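Below: one structure, written as structure tokens.
A single protein chain has been removed from this complex, and every other one stays in its place.
Right after this comes chain A.
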């Protein structure tokens, strides 16, 4: 008998030794796509980080630093960079961990737990972005005003605000801040919201499967 015929015969014989997965096992497998959603969250967070870093480098030219120096904001800005990068790294690390854990789980209940954890991490991340943007905005404004008052030329026309002007100024600032945060929030809702909704849908389906 020809070698290849022998091989073919043996190949057929092996068919009965193949593993067989049940309907449920296969069904769960197609829900594994949660892992690819989490992978996207991880990738987007990195892209976002890189984009931010590149923007920072391009925007922070000599002129920018001169300005900051003028308002004595240099130390504050550098500290902000360091802290925000550290926290961002921490979140990237968390996203990566979530991705690892979700892509290696086999049981549906573990997968559900990982999904919940991922959603929570993303929510914390968005809160961090919003809170830090707000804080940085307000603190830089206050520092700028204070240092401006210190440095202001006494001979210059009187720049003192009366109460009404202060009210308008503070009101305007708060509205600007609200709009800024609103835009950031909206962007993050769009970017992460879609992925989170998909994850949530997977979660609900898995839960149904567990109950049956």
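Just so we're on the same page, a residue touches a chain if its C-beta (ideal position, glycine included) is under 8 Å from a C-beta of that chain, and two chains touch if they have at least 3 such contacts; residues count from 1.
Note that in this section contacts and distances are computed from a predicted model.
Look at the chain that isn't drawn here: its UniProt entry, checked against "Sigma-70 family RNA polymerase sigma factor", "Cation:proton antiporter subunit C", "Tripartite tricarboxylate transporter permease" or "Peptide/nickel transport system substrate-binding protein", names it "Sigma-70 family RNA polymerase sigma factor". Of the candidate positions A:6, A:78, A:138 or A:176, contact with the hidden chain is made by A:6. Although one chain is not displayed, chain A still touches it through residues 3-4, 6-8, 10-11, 13-15, 17-23, 26-27, 29-30, 32-33, 36.
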